[in-house]
Structure formats: C-alpha cells, structure tokens
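Here the complex is missing a single protein chain, while all its other protein chains stay put.
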Amino acid sequence: MERQIIEDLNGMPGKHPLSPLVREDRMPHIWCPGCDIGTIFSSCLTAIHESKMNPDDFTIVSGIGCSGRAAGYVKLDSFHTTHGRAIPFATGLKIAKPHMKVIVFSGDGDLFTIGGNHFIHAARRNMDLIIICVNNFTYGMTGGQVASSTPFRAKTTTTPSGNFENPFNLSYIAAASGAVYVSRWTTLHIRRLTSSILEAFQKKGFSFVEVVSSCPTSFGRKNKLGSPLDIIKNFHKISVIKNGIHPKDADLDIHKEIVVGKFVDIERPTFFDLLEDIYPPEKEKGNE
Amino acid sequence: MKYWRRPLDYEDIKVPRGDVFIIEERCKGCSFCVEYCPRQVLELSKHFNKKGYHPPYVRKPEECAHCNFCEVICPEFAIYVKELKE
Partner (left out) sequence: MEGTELFIMGDTACAEGAIAAGCKFFAGYPITPATEVAERMAKRLPQVGGIYIQMEDELASMAAILGGSWGGLKSMTATSGPGFSLMMENIGLGIIMEVPCVVVNVQRAGPSTGLPTLCAQGDMMQARWGSHGHYEIIALSASSPQELLDITIKAFNLSEEYRTPVLIMTDEVVGHMTEKVVIPPSEKIYISPRRITQEPPEEYLPYLSERNAVPPMVNVGEGYRFHTTGLTHDERGYPVITPAVQKEMMDRLIYKIRDNVDDIVEYQEFETDDAEIVIVSYGISARPAMKALEMAREKGIKCGMLKLITVWPFPEEKIKEMASQIKAFVVAEINYGQMYLEVERSSRGKANTVLIGHAGGAIFHPNEILEVINRLWKDR
C-alpha cells in the first residue's frame, strides 16, 4: 500500500489534519505527558485516513486501561467495554456487521492477561478483526502492577522486590493461535507501524499488531527507565528490525534487545469463509 | 549538502518546505518533536501554556523540510505541518 503525505481534509489551515477523526471536544486527552499511547492512537487514525476507505466503515472497540481510553477519543462509532472482553464484543459486532472493519485497541493486560482466553480463541477462529496491542509491560491505569508481559525481575507495585514470573511473548502467542498477520514495532518506528496497520486493514482474518510502548509514569519510574524521551531513545538504540523471523525468536528485552518487524503474513480461510462453506448463502426453508 | 560531484538532476530536485503549526494548549512538553526533528527546527520555549508545560517553538522555520515526523510522533495532536509552496 503506497504511503501518501497527509493532506488537510477540509482545506482549512488552522486545524490538525486528523481533526475529523478526533473528538476535539475531549482534547487534551488524559494520557500522561510523554505517554506514547497518544502516538500509537494517532498512527491508527493516520492509517484509517490513508486507507482511503469510508471512515464510517471503521469502528473501534476497547477494553479497560489507559490504552482502552482510545475508544473515547476517536470520532467514529466506538465502544468502551469491560476488562478483557473487548475481543468477544468485537466478535459479536463483526458478525452483525461483516462489511465493517472492527479494530480492537487495547493494552497488554487487557488483551493477554484477563483477556488471554478470548484472544487465542478469536485467533483460532480467524475472526476478521484488527488487534492493536499497546504493550507497556504493566497495568498502567491502576498504577503499575505486574501483568503477563512484565519482564523478569522488573519492579512493579505488586512485585516490589522484582517480578519472578516469566512473561509472555505476545507475538508468539498470536502466531501460535493462528493469527494471519503478526507484527511488532516500537512507538519510534511510527511510519512502519502505520504501514503495518494499513496492511492489517487489507488483510482478511485475525491481524495482530503489537506496539512496544512505555509507561513512564509508573513502570518507567519504578524501574528507573528515565524520562519518556530516554525510554524512546532506548528503543532507538536497542531495537533491531528482523522481518520474517519466527516470533519465538523475537526477543523482547528492554535492556538488551527489542526485535521488531513483520513476523507473520499468511493466508488462511476466515470464520466467514468457512461459515459460507458449510452453510452456503441460499437459505434452506422450513421448520422441522 | 556536500556532493563529490554535482548530480545531473540537481536543478530539478526541490527540497520541500514546510510551515509548522503548534497547538500550544494541547502540548504536554514531552519533547519528542524537538528531539527527532532531522533539521533541529524546534526547541522548547521558555513560556508556559495553561497547564504549565513548555510548548515548542519554531527556531529555524526556513530549515523545515516537511518531513512531518513531528506531526506523526506527537502524542497530543498538538503539532502539524503544511506544505509551503514557493
């Protein structure tokens, strides 16, 4: 998909180009200074704009958490649902409106810890959804507790002496569960992230985009990662792009190496393809 | 830029020029735009916005090459660039 420079949608020089997709009556948003959820959100909106599809064909469903607040800031039909249950809600919505692009924008805790079961089943079914997971290694909104993606030995408020559980490799879980598109980027790889999201829009089936992010306010402070800018500079230093490798080899260690790239891009029949196969569209009449 | 020889299409290539707009009241002073501008066009100002942050200001407007990186990296929708046509 070719990238094009953003043009102002309504020809007025005084407004931000993404204004038509942002609920400006709720700006400035609640995310902390330096929190890159805003950047990832902006990237998602840029992708919606650049896809040249009708924006009303998009809808965003999110769960609970800082990333989950994104649904409240996008000027599209959006749903802010319960913790961990964004994916089944999105499944129901997609079944009712198969022509729409349903994006699930949520965090690592919401999608993989409490929502882990729903994630793997939606991937297994190859439900036609686009999942954007903001991975900040913690439960940010509640103050920085340990989550399933928290690195080994990291300090959080509920593991004050260090996390002694091993974290998930989110991209690996997505690929193993059957996602047809898996990629991981950091917030700094913003243009590649936008391209990835655009590719995910075109893909039929369960697409997963993991964005390595940071929570400078809770996780960052507790683990002495520095200012928000220091965290981003660290991403710059230690991230390496390896497109096409197997996600199990895609290490994610915020002190040593972050492997990013497009890991999986395959074709598989979707839920709707298989449904049509078993129940061909012509209706069978009659009761028993 | 320094070239070891002059490119044949030197006259045809025009580096784009950009006009930077900053919505000061949205800025939260994270300084991503300042740090990652390839031409160091921006710098954090000394004045405060309503919430007490230092928004950036355009230090070298003639250097802006309309790369849009500040616009895409900003988490706050607080900065954008329009193409400045000659």
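Of note:
The letters A and B name the chains in turn, as written, and every chain counts its residues from 1.
The rule is simple: a residue touches a chain if its C-beta (ideal position, glycine included) is under 8 Å from a C-beta of that chain, and two chains touch if they have at least 3 such contacts.
Remember, it's a predicted structure, so these values are computed and weren't measured experimentally.
Touch, as defined at the top, links the missing chain to these shown chains in the whole complex: A.
Between the chain not shown and the residues A:R85, A:K204 or A:R221, the one that touches is A:R85. Annotation: of A:K15, A:K75 or A:K204, A:K75 touches the absent chain (contact as defined above). Mapped onto chain A, the footprint of the missing chain covers residues 23, 26, 56-57, 59, 61, 64, 71-72, 75-82, 85, 87-97, 99-100, 117-118, 121, 275, 279, 283-288.
Assume only the chains that are shown with their structure count from here on.
A separation of 28 Å divides the Cα centre of chain A from that of chain B. By the touch rule above, chain A contacts chain B in their complex via residues 5-6, 8, 13-14, 16-19, 22, 27-29, 31-39, 41-43, 46, 188, 190-191, 194, 228-229, 232-233.
The touching residues of chain B, when paired with chain A in their complex, are 21, 23, 25-26, 28-32, 35-36, 51, 53, 66, 68-69, 71-78, 80, 82-83.
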